[in-house]
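Note that this complex is displayed minus one protein chain, with the remaining chains in position.
Entry: subunit A
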Amino acid sequence: MRPFTYTRASDPSLAVRELAANPTAKFLAGGTNLIDLMKEDVERPSAVIDISALTLTEIKPIAAGTSKGGISIGGLGKNTDAANHPSIRQHYPLLTQAILAGASGQIRNMATNGGNLLQRTRCPYFYEVAMPCNKREPGSGCGALEGINRLHAIFGWSEKCVAVYPSDMAIALAALDAFVRVKRPNGEERSIPFTDFHRLPGDTPEQDTNLAHGELITAIDLPQNKFADRSYYLKVRDRASYAFALISVAAALEVTGNTIVQARIAMGGVSHKPWRALTAEKMLVGKEATAENFKRAADAEMAAAKPLEHNKFKVELGNRSIVLALQMAMNGGKA
């Protein structure tokens, strides 16, 4: 690991100013991804500002604004605490399931909610500094495009980058139309709709998100919804636990009688950002919640997939995963 200066932040406003003043400084929260990447020499901060002692950990009801009536989750709260909070378990079980599908007990005890969203890709070409990677070193090329790309994207990739985004938590947050609340170096706050938070790679894959240097995630806001009775987070992976998703599907339905009023489907393991299956969602609204309609929606969504040489299986796997996740959601989210 390269040398870096270490400071402990005691105040969010000072922390953002300190970070903004140094273009090669990084915030340290849980450290589960950053420390690993520093050991791998992928991340090379000159200064680390430890924000883990800031008290942005509260989970509380939202009294005003776009998410009124919902719940706000502190950016520096731990993943374990968010997943097990009684209100989250009761009203946002999709989020609980998604968090618990990720990593291990130890890592969820360390990882913060804001940090989870800022996880970097686990693309092996990104991690291996001897390989070309436009995300790690812009202009060096993409090793995965014509390399071993079994784990890579089938939606929204570019010639510059075919990596996928790794978080499970974020897939549920995309389905739940969350907002990311951010503190800026000038002291202002802004609220970013979740689907605008992460980016597709385009020509600048080095930018994972639309967060500017010096901005700090203070909270994630969850609007109220009527999905708690019918949601499910399905994760398909190479081993039964403690592995990143090949495909994951966050499915949530609001149903009257057997008619779908609202449908939300977000997919993980398929793109550079949480992939909202908007085509499938639109097809389901107003339809009966039947296996045939689920299958038609999945077919329509996956028809637009553009698989690479080694991940063609993800098209059929994604199709079946959408159908299964919707069926599980209808079954009250029970496995």
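A few remarks follow.
Simple rule for what comes next: a residue touches a chain if its C-beta (ideal position, glycine included) is under 8 Å from a C-beta of that chain, and two chains touch if they have at least 3 such contacts; residues count from 1.
What we mean here is this: contacts and distances are computed from a predicted model.
Within the choices "Winged helix-turn-helix transcriptional regulator", "Xanthine dehydrogenase YagT iron-sulfur-binding subunit", "Phosphate transport system permease protein PstA" or "Sarcosine oxidase subunit alpha family protein", the name that UniProt assigns to the complex's undisplayed chain is "Xanthine dehydrogenase YagT iron-sulfur-binding subunit". Of the candidate positions A:106, A:140, A:191 or A:210, contact with the hidden chain is made by A:106. Subunit A residues in contact with the hidden partner, per the touch definition given at the top, are 1, 3-6, 8, 28, 31-32, 35-36, 38-40, 48, 50, 52-53, 80, 83-84, 86, 89-90, 93, 96-97, 100-101, 103-107, 109-110, 228, 235, 240-242, 332-335.
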